[in-house]
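One structure is given below, encoded as structure tokens.
One chain of protein is taken out of this complex; the other chains stay put.
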Amino acid sequence: MPQRTMVEALNHSLDESMGRDDSVCIMGEDVGINGGVFRVTKGLHEKYGDRRVMDTPLAECGIIGTAVGMAIHGLKPVTEIQFSGFSMQAFDQIEQNMARMRNRTQGRFPISMVMRAPFGGGIRAVEHHSESREAYWAHTPGLKVVIPSGPRNARALLNASIEDPDPVIFYEPKAVYRAFREDVPDEYETLPLGKANIVRPGSDLTVISYGAMMRVCNEAVDDLVDIHGVDVELIDLLSISPMDTATLAESVSRTGRCVIVHEGHQSCGIAAEIIARLNEHAFEYLCAPIRRVTCPDLPFPYFQTEKHFLPDADDVIAAVQETLAWE
Amino acid sequence: MPQRTMVEALNHSLDESMGRDDSVCIMGEDVGINGGVFRVTKGLHEKYGDRRVMDTPLAECGIIGTAVGMAIHGLKPVTEIQFSGFSMQAFDQIEQNMARMRNRTQGRFPISMVMRAPFGGGIRAVEHHSESREAYWAHTPGLKVVIPSGPRNARALLNASIEDPDPVIFYEPKAVYRAFREDVPDEYETLPLGKANIVRPGSDLTVISYGAMMRVCNEAVDDLVDIHGVDVELIDLLSISPMDTATLAESVSRTGRCVIVHEGHQSCGIAAEIIARLNEHAFEYLCAPIRRVTCPDLPFPYFQTEKHFLPDADDVIAAVQETLAWE
Amino acid sequence: MDTTPIDLGSIDVLQVLDEHANVDASRDPNYERGQLVKMHRGLVLTRSFDQRMLTMQRQGEMGTFAPNLGQEACQLGQVIPLTADDWYSPSYRSFGAQLWRGWSIERLYKLWAGYHEGFPPPPDVNDLPFSIVIGSHVLPAVGIAMGMNYRSEPNCVVVNFGDGASSQGAVAEALNYAAVNTAPVVFVCENNGWAISTPLSKQSATNNLAVRGAGFGIPSIRVDGNDILAMTMAVDEAARRARAGEGPTFIEAVTFRMSLHTTADDPTVYREQELVDPWEARCPIVRFEHYLQRNGHLSQTEIARVHEECDAEVIAARDRFRADAVARPREIFDHIYGELPPELEAQKQAYLDRLDQKGVE
Partner (left out) sequence: MDTTPIDLGSIDVLQVLDEHANVDASRDPNYERGQLVKMHRGLVLTRSFDQRMLTMQRQGEMGTFAPNLGQEACQLGQVIPLTADDWYSPSYRSFGAQLWRGWSIERLYKLWAGYHEGFPPPPDVNDLPFSIVIGSHVLPAVGIAMGMNYRSEPNCVVVNFGDGASSQGAVAEALNYAAVNTAPVVFVCENNGWAISTPLSKQSATNNLAVRGAGFGIPSIRVDGNDILAMTMAVDEAARRARAGEGPTFIEAVTFRMSLHTTADDPTVYREQELVDPWEARCPIVRFEHYLQRNGHLSQTEIARVHEECDAEVIAARDRFRADAVARPREIFDHIYGELPPELEAQKQAYLDRLDQKGVE
């Protein structure tokens, strides 16, 4: 199987999706001849031309708003927002039309479209380039929110998102874009939206994470298992909304302890929602407070300090140990 | 003491704040001679003129963006967004400048401004007029989020918000605007931001709510106390961010049980954050899962069905009884 | 500095029928009688509908809505030239256009009375739902037009918005996207002078809004919005250009909001009656009726009959609406996603259980 980076895997997904379905098209800033600033759309303009790979003016609200119209007209736009921080410019169109059009029209106009955006920290970028605001979208009825963690699931989830009849926010952890390669088969592959992945089964404690933080968690879990002898269960959420509550609740009902790790801000973040659900579905099994390992409620800092701001493996290990020690 | 509706109390706050400080000014659509569509700014244009009460073009991003500039220049703009649903149009300026300017400039440009907006359901309005999306703002570092529940606290909190050195999202529960009158003293009065109010002390269970849902909760609590003999403690949050975690945790540590009531959507909503904090600060005292009584994860429906969509006293009573019955 | 700023000028207003129903013969499109009579009926029906709705609102049967009085010609003119394959994107004040496009009166009553089955466009009508969020429908309308280009379909989109909407950034982006993509879209900016209490002079520093389109490179014209012939001609020509691949047109339809902004509004607070009076004489219906009479298309008696028939049609529809309209609280989870995810399935069950407990149908 070919080894691909996440960027290459995403590019492969776009290519195969466009090949399968003429209604799939790409819209965004610099996605054409330039292939996107991260090169995710590289070569697609050359292959599919101006009609299907559209460079847009520099206006994100315009990208999403016109894509909604194209989706109403039966196309499947895969839009790129250059950095997720700039999706704020499109918030109105996302919330008022993209997320709601199906409901507003009682099913007449489903919006089958994808908003791709690189998100998260770790690449030494200036301000507004490192946000993790997936909680905004998870709080917005009508959207789905998908976040892959590696090349193979990125490709399979993007395929599934493009096929999905509903609007999908597809956040790509840019710190993973070129971080490693993985086997990604040539044959078309999808993963169901709404399903979490138990990366490592375990019995002592459940760690739940997603996106680039999965790398941090993997590192922490390796240490916890190998050095500290803790049998951690590690879950990769993959889909933030819908969320695979059943898998999470089943896991924590077994382990009784849980640590949640993400880059997004703490207050009203994804971890809060997971805690609320575990409180509802696994309350009687909880042996310790569920801990949140997240970025603080601060704007993402200037990049000289970002490595301290972002959770690292030591933070996860400490949280796991404290949770285990709790009585 | 004069009896005032919430609208009158807010109007009084604006008037007295403008009287005290020439840098306080009002900006928004139809806030001038028309006095705002809910008449909150009634008479202020006549009294303070075009300079201090500014009708803006129909562009919310423009209202917030220019208000940020005015705040940088030392003014204290109190902006009105006609309905909170239209604040999505200003999301970029709120998130990127209003919330962050102090931090972006290392304290050089604090943004002392208020964004007022009527929010919530219950007035038989068309779509986009009944949203409760305070969780967006509570997830946005740099903002404060304040939600009064009656005329007197509305007036005192708005005064405090205008005085505050930081940007405040001030959500006004429009279902309460003219619902009842309350004694509101003529003398200037403030309430501290970040302090919850224990409306009724009790020992069996804590109900936490805010905004228009406080009326629903009051009704439910009256029944619970009088008819069902349950000694409920009722807390009015008032400040969503910062949140008075200490008061909430202290209460639930005493009662061991908790129900949270709000209009906002459930997933990643305010109740989720409260649960997460109680999990962190009162875990060992919890005798039952904390229940959420919220609107579902759906866009606010067309108004013929809104009364079923919104939580009512029966829903609160049922949740309280289920929580009490849990073992 | 001696460079001359670009001259904003003020472009002439296209007019066929003047206030006194005098015809500029050189421009008269000379539509056939059948067409003219249909147009007239459309105007009258719009007004009957609107007035009945106001009564119903005052009686508590309707939610807040935005009356259309005086803007009927703008409304009709912008959709008369459209085919069923063309698309239309209405504002919340676009009743006239919606009725012409095939929205039934009952549907519109249901919509404004808050029944969700009234919101979606009728099954065979290529319309967007109206937009309450000012200007938010304009980008999707342009997107549909871009979709027509994508599929090489020779159709077009007409999108309606107000003078107030022209201030929204999203509308500016829509103009630009349409222009750079040569999208087959006709922007009809219905300048009725007011955005609630805000007059055009506070909305824009220009004395006309057609320059706005021009600033994005879009051929832009001003049209007398109270002249149904001028409106129809202008939109017809713009639609033709659009379908022929010549791109967007910006039409500023100059009219006046004769009535309340909405039923929640009291214009006496902010505008003098003197501003309204001159427009009484510019009534688009009276003017057109003079034209029809003068040209022998309709007699006074025939005209009166049209008014009666329209009133009767509206009342019949109101009665059907009264008989028909039922709130359907059990349906609110039906259209949020293609398939309901488990968490929403659980929320739905809890919600339905609550309805059961409360004995709600």
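Per-chain residue numbering starts at 1, and chain names A, B and C are given in the order in which the chains are listed.
Everything below uses one rule, namely that a contact is a pair of C-beta atoms (placed from the backbone, for glycine too) under 8 Å apart; a residue touches a chain by one contact, two chains touch by 3 or more.
Every value quoted in this text rests on a predicted model; they were computed, and no experiment measured them.
Undergrad: Of the chains that are displayed, which are in contact with the missing one across the whole complex?
TA: A, B, C
Undergrad: May I ask which residue of B:R104, B:R200, B:R254 or B:H308 touches the chain that does not appear here?
TA: B:R104
Undergrad: For the full complex, which residue in C:I80, C:A210, C:L292 or C:C310 touches the chain that was left out?
TA: Of these options, the touching residue for the absent chain is C:A210.
Undergrad: Contacts of chain B with the missing chain: which residues?
TA: On the chain B side, contact with the omitted chain comes from 25, 51-52, 56-57, 59, 61-62, 64-75, 92-93, 96-97, 101-110, 141-142, 144, 164-166, 194, 242-243, 245-246, 277.
Undergrad: Write the list of chain C residues that the hidden chain touches.
TA: 1-6, 8-9, 11-12, 14, 27, 167-173, 176, 179-180, 202-206, 210-221, 233-234, 237-238, 247
Undergrad: Under the stated touch rule, tell me which residues of chain A contact the chain that is not displayed.
TA: On the chain A side, contact with the omitted chain comes from 29-30, 32-35, 37, 55, 57-59, 61-62, 85-86, 88-89, 124-129, 266-267, 296-299, 301-305, 308-309, 314-315, 318.
Please note the rule applied: only the chains that are shown with their structure count from here on.
Undergrad: Where the centre of all protein Cα atoms falls, which chain's Cα centre is nearest to that point?
TA: Chain closest to the assembly's C-alpha mean: B.
Undergrad: Distance between chain A and chain B based on Cα centroids, please, to the nearest Å.
TA: 31
Undergrad: Using Cα averages as centroids, what's the distance between chain A and chain C in whole Å?
TA: That gives a centre separation of 40 Å.
Undergrad: If you average the Cα atoms of chain B and of chain C to get two centres, how far apart are those centres in Å?
TA: 36
Undergrad: Hey, what residues on chain B touch two or more of the other chains?
TA: 85, 88-89, 127-128, 267, 296-299 - these are the residues of chain B that touch more than one other chain.
Undergrad: Would you please write down the residue numbers of chain C that are in contact with two or more other chains?
TA: In chain C, 116, 119, 133, 169-170, 336, 343-344 touch at least two other chains.
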